[in-house]
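Quick notes on the structure that follows.
Just one protein chain is left out here, and the rest sit where they should.
As written, the chains take the letters A, B and C, and residue 1 is the first residue of each chain.
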Amino acid sequence: MVDSTTPIDWLVDEHPQEECGVLGIYAPKEDVARMAFFGLYALQHRGQEAAGIAVADGRGIHMHKDSGLVSQVFSPERIASLKGDFALGHVRYSTTGSSALSNAQPFLIETQYGPIAVAHNGNLVNAAELRAGMLRNGMGFSSSSDSEVITMMLAGAPGANWFERIKNAMQRWQGAYSLVVLTRDQLFAVRDPWGIRPLTVGMLPTGGHAVASESGALRSLGCQAIREVRPGEVIMLTNTALSVAQALPPAAQTALCTFEHIYFSRPDSFWDGRSVHQVRQRLGQQLAEEAPAVADVVVPVPDSSIPAAIGYAARSGIPYNDGFIKNRYIGRTFIEPTDSLRKMGVMLKYNVIFENVLDRRVVLIDDSIVRGNTTGPLVRLLREAGAREVHLRITCPPIRHPCFMGVDMGTYDELMAHRHTLEEIRQISGADSLAYLSLKGMKKAIGREEGYCDACFTGVYPFEVNAHTAKTGFEQPAGEQA
Amino acid sequence: MVDSTTPIDWLVDEHPQEECGVLGIYAPKEDVARMAFFGLYALQHRGQEAAGIAVADGRGIHMHKDSGLVSQVFSPERIASLKGDFALGHVRYSTTGSSALSNAQPFLIETQYGPIAVAHNGNLVNAAELRAGMLRNGMGFSSSSDSEVITMMLAGAPGANWFERIKNAMQRWQGAYSLVVLTRDQLFAVRDPWGIRPLTVGMLPTGGHAVASESGALRSLGCQAIREVRPGEVIMLTNTALSVAQALPPAAQTALCTFEHIYFSRPDSFWDGRSVHQVRQRLGQQLAEEAPAVADVVVPVPDSSIPAAIGYAARSGIPYNDGFIKNRYIGRTFIEPTDSLRKMGVMLKYNVIFENVLDRRVVLIDDSIVRGNTTGPLVRLLREAGAREVHLRITCPPIRHPCFMGVDMGTYDELMAHRHTLEEIRQISGADSLAYLSLKGMKKAIGREEGYCDACFTGVYPFEVNAHTAKTGFEQPAGEQA
Amino acid sequence: MVDSTTPIDWLVDEHPQEECGVLGIYAPKEDVARMAFFGLYALQHRGQEAAGIAVADGRGIHMHKDSGLVSQVFSPERIASLKGDFALGHVRYSTTGSSALSNAQPFLIETQYGPIAVAHNGNLVNAAELRAGMLRNGMGFSSSSDSEVITMMLAGAPGANWFERIKNAMQRWQGAYSLVVLTRDQLFAVRDPWGIRPLTVGMLPTGGHAVASESGALRSLGCQAIREVRPGEVIMLTNTALSVAQALPPAAQTALCTFEHIYFSRPDSFWDGRSVHQVRQRLGQQLAEEAPAVADVVVPVPDSSIPAAIGYAARSGIPYNDGFIKNRYIGRTFIEPTDSLRKMGVMLKYNVIFENVLDRRVVLIDDSIVRGNTTGPLVRLLREAGAREVHLRITCPPIRHPCFMGVDMGTYDELMAHRHTLEEIRQISGADSLAYLSLKGMKKAIGREEGYCDACFTGVYPFEVNAHTAKTGFEQPAGEQA
Partner (left out) sequence: MVDSTTPIDWLVDEHPQEECGVLGIYAPKEDVARMAFFGLYALQHRGQEAAGIAVADGRGIHMHKDSGLVSQVFSPERIASLKGDFALGHVRYSTTGSSALSNAQPFLIETQYGPIAVAHNGNLVNAAELRAGMLRNGMGFSSSSDSEVITMMLAGAPGANWFERIKNAMQRWQGAYSLVVLTRDQLFAVRDPWGIRPLTVGMLPTGGHAVASESGALRSLGCQAIREVRPGEVIMLTNTALSVAQALPPAAQTALCTFEHIYFSRPDSFWDGRSVHQVRQRLGQQLAEEAPAVADVVVPVPDSSIPAAIGYAARSGIPYNDGFIKNRYIGRTFIEPTDSLRKMGVMLKYNVIFENVLDRRVVLIDDSIVRGNTTGPLVRLLREAGAREVHLRITCPPIRHPCFMGVDMGTYDELMAHRHTLEEIRQISGADSLAYLSLKGMKKAIGREEGYCDACFTGVYPFEVNAHTAKTGFEQPAGEQA
């Protein structure tokens, strides 16, 4: 049931929720806040709940953050008031902690070494233990976010300079963290040794450097010489060169998030040196080989499944076509249909294109099934539009395990493939046939056997995880600010 | 130059701007304002500047309208405050008149016969004359919209009842008008005798009827038995049946807007009984026949050109693929790039997918070229990404004449194909080859020789047009409300 | 009962509500919108519901208006966007018509002679007839305000220039109207022949002139040579001089509103050439003579009764002191006490100063009793604080008749002194004694026997009034915009 105070995001679907996009810019003499605005705009798909920008001018840090889309949070006056040489940006979709404003990022605090601001993408699996220890030491927390734990640990970490303090704090962090850290005159990019979440750096055309969760955002800023921050690296962005240090050795086995390929990243981004759009096409091709269907048309669930559907169609020889129109007009609203309207079949997000599926045998390509709320209604829409058969094909293996590294897959109880057999899922979805891509096939399509995290498919986590404390980080915050 | 008080809509491109979507609902006992909200949401692509809903409860009319997206203009409290059996809705993109709030619709006035509210899609070509006459008679106007002229004329039209008054007013209107008219206890759908802009009615599943600019919106509301309002018809929506009258005879030659097929309508809508998505596919197929290319990949300008690109690819045998990613996160902002950022190549709306075009010969499908601002940059993006050749294919003929029937094509001076030869356009765009679909081919793809308005291609208007007064209706308003 | 959508204005009390303050400025080369902002700020006591400013620059008129206090409606950006040589301003408290935004002023319309904007203070008693006639002629109205009737009549009035059109329209207006009229290059001040509501003009120190409802606002702008606009006058403000014309002869018997002295005007304003503060002191002195009391302290109901209490104390020799503290923090809120909180005696607006009344015999001075909601609670507060006796003294005669000239006194049924005898009112109020100032005494204090309207005391209206149509002007609007 939807709480009356929860906005309904028409475009939030049953996909796993990515929590964040991060961004950093060092571009002396440029309008860094404006650049950060455009960079965050290119990362908006990674989080629509809140946005924030902090800038440093050598003497201090100024910040603005609020709930809403980047374009809603920032006015020209706000951007103009944020002057400096360094910028830090963040877009957020809540995972741990409540979605309250107090969890919005960046986190900005005053420390004994001056102010620092932190933008974080990921999730520490030992955040609850770390936080409990700090509470026992008499500290107070103003939010329930593990990113505040990270920020507070940086304030108290030993070390002669910020690089050393970051390095020392990293020793104690277990889990996923792609960070951008801003001091009054330095900007750092930090990635965990497992390389779980993406982070890339590039050179700005007019001098200076930028760091962002995805290469697509760096390209939007005109960056060249883009490369990933390597697992365990700390990079200080300077005007002329990157100052790179391997703060922690990379994990023996890295654990890059497979789901960046399956769903999260923009198709024009690179992940692990691979074009996301091309990986998705290969996932479709591989699926066509593993799970062919006798059909008349291949139809994607827009927009995420389009590349895979193109690949499936190309490999199978079955024509590709649109089957659904997705309403593009994003906007959070608190208005929801009444029961009566629901019964009338009010369709808000997807409309079917009748003529493209009428009397056809349809292959429906979806990138994944997580909680399973969307698939059934889409199959039903196709049937009501006159599709003769619907063959559901999923571009990854069944998701049977939660993620503790920053992706909100839901709990075991919520995962469709944990609760049900494939045949049950087929029946629930109403499809004539259902097939998932095999783990092996997925890896083949990605083009690499090792180095990725497959925990949501296999339950094999890259490190030990205490499922009781890791998921939400710690118990629900008793103090909460609206 | 962009005025500092003008919001920048990142998704407004050089397409012609449709001015409006209209909606009416008669559903006693249902929450008609909520239904109107969802219906407008499905019409949002027809206007993002302002939205409004008026409801009637048998005794009076209550209205709320404001600038912004439907989801921004209406809160649950607003919807809850609008109670009644009838609803009228409107989404607007400005054509005539300024974009000020005072031009937002519906227009609601008190008349000698009680209140009426009007939602209008179209443009009267004789609005300036009509308005001048009313001004001479001592009337005042609070906006510069021809829709206010329409509303005021209804207030003063002779006739024993609203149907007669509407019918009498129609005698004097020259141009495009698809109207929904709400009184305190009646709801009318009205379409001009030329049938220029679309208007459809359908039966609601729980009783009552609805009228909307597009069938796609009626489908979103669960409507069945959808049919178009015929040219010259006035339909009164009732609970049990439609009360239909042919107020004016249909024009000897109807003038349905071709551009609804080319660009405006949702792909899942029908226009003139034809599936818009399928017409667009056929435009692509026809284009493949008329203007083949030796190439490796067919790439659409998303989203409007996707169906045509699918058709071009299917007919030509050249594989279809995505070439661009379009940023989905709509949001008006007043923040624009600095010159320095522009030089850096900040890309806000489209990013190219390098790997899909690198070292390939690309067919780029675009639905139309109006002012020509978008095409060149897109071709350049492809080249910079390593495309070997770019063959630009346009799914309609060159647009050489302005529209005076409610579509903002710009003036003669702004129209690329009015100012330049095809070879010049090719050079400006930077493409290796350029071809437009022929008028004959376009008609063939649509499937009908006659009955459409081709004025923007041919200069042959469906009726006499005074180009000096018709375009903006009348001179710029000297009084303006922000 | 308070509707849940009605804001509660903590400082709205049972006083009659004045509907408006008007303002006009002609000051070439000055920032007229900013001046209008400050002028309206000084008129804010005359209306807190909505505010608006229109400016003219010789070519057109630009306007902004909205609900709220002047300081809430106008931001620096808004003020900066309103450029011109002429400004028109309005603050509003609703009388006729609903309080909806559509009734906010100024009214701005396009006419055959260009745009005009009108700000109106007063009420036409024949508005309903005039409006009905215009409706019959086929006009539509977008609000229920008689000010829109005035504006529309100006649009249609015969005459070779605006002065003539104003003059001609005035022939047909019956009732109270102090107007400021702005065209694209002219500014007029207009006052009805009865001189019912105030209107004053003055010379700005840097050149140009200003007009305002009260001299206090002109003084705030630094004006000199302030004089009243005479009954029936139309004055055109120019840069160097006032262009004055007697459009209509003054009424044989003028009807200046007595209540401007009693309650409405700022104490530092002049009304009818008399200092309002001094008139109020004399009202108190006269009351001390007519209705002496044996008491220890004279206490005013703040703030309006302070001058009269000073006068009463001075004449009677009984010491003056504060008895109540009034919460200054105005702000509209929708939050109201629960019944439980009401029973707890939550005091929002007035707190008593115990020590000043404890064990004393108190003379409580109030300027008037209209509906009688405030007096009783205040007397009770005094008693609970330990006052031995409370002698209530009112600085005007009993109000037994409604006002139809722009002051919301309520209907006959609502007027305390219409429904009850003096002794009943005393008992209801809980006072030990009660006395009103006599009509004769009031006139003596004002200093003039004739020329004022005493209708609310005597029922003798300055002209014939149709009580059925005059009060709200016409029946409740069936169409209403929120």
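Going forward, contacts are C-beta pairs under 8 Å (C-beta built on N, C-alpha and C of every residue); 3 or more make two chains touch, one makes a residue touch a chain.
Computed from a predicted model, the values in this text were never measured in an experiment.
Engineer: Determine which of the presented chains are touched by the chain that is not presented, and list them.
Structural biologist: Counted over the whole complex, the chain not pictured touches A, C.
Engineer: One chain is left out of this view; which of C:Glu30, C:Glu290, C:Glu389 or C:Glu414 touches it in the full complex?
Structural biologist: C:Glu30
Engineer: For the chain left off this view, which of A:Met152, A:Ala288 or A:Ala417 is in contact with it?
Structural biologist: Of the listed residues, the one touching the omitted chain is A:Met152.
Engineer: In the complete assembly, which of C:Asn327, C:Asn373 or C:Thr458 touches the absent chain?
Structural biologist: Selected residue, touching the omitted chain: C:Asn327.
Engineer: Out of A:Leu23, A:Leu40 or A:Ile61, which touches the unshown chain?
Structural biologist: Result: among the candidates, A:Ile61 touches the missing chain.
Engineer: Per the definition of touch given earlier, which of C:Ala241, C:Val294 or C:Leu348 contacts the omitted chain?
Structural biologist: C:Leu348
Engineer: Quickly run down the residues of subunit C that touch the omitted chain.
Structural biologist: Contact residues on subunit C toward the absent chain are 4, 10, 30-31, 34-35, 37-38, 41-42, 44-45, 48, 69-72, 74-76, 79, 204-206, 216, 219-222, 266-268, 275, 277-278, 281, 303, 306-307, 310, 314, 319-322, 325, 327-335, 337-338, 340-341, 343-348, 351-356.
Engineer: In the complete complex, the non-displayed chain touches which residues of subunit A?
Structural biologist: So the residues of subunit A touching the unseen chain are 5, 59-65, 77-78, 81, 107-112, 114-117, 132, 135-142, 144, 151-152, 155-157, 184, 477-482.
One rule holds in what follows: only the chains that are shown with their structure count from here on.
Engineer: How big is the rotation relating subunit B to subunit C when the fit is done on Cα atoms? Please round to the nearest 5 degrees.
Structural biologist: Angle of the fitting rotation, subunit B to subunit C: 180 degrees.
Engineer: What whole-Å value do you get for the distance between subunit A and subunit C if each is reduced to the mean of its CA atoms?
Structural biologist: The answer is 59 Å.
Engineer: Rounded to the nearest whole Å, what is the centre-to-centre distance of subunit B and subunit C, using the mean of the C-alpha atoms as each centre?
Structural biologist: For subunit B versus subunit C, the centre distance works out to 48 Å.
Engineer: How big is the gap, in whole Å, between where the Cα atoms of subunit A centre and where those of subunit B centre?
Structural biologist: Once rounded, the distance between the two centres reads 35 Å.
Engineer: Would you please write down the residue numbers of subunit B that are in contact with two or more other chains?
Structural biologist: As it turns out, subunit B has no residue touching two or more other chains.
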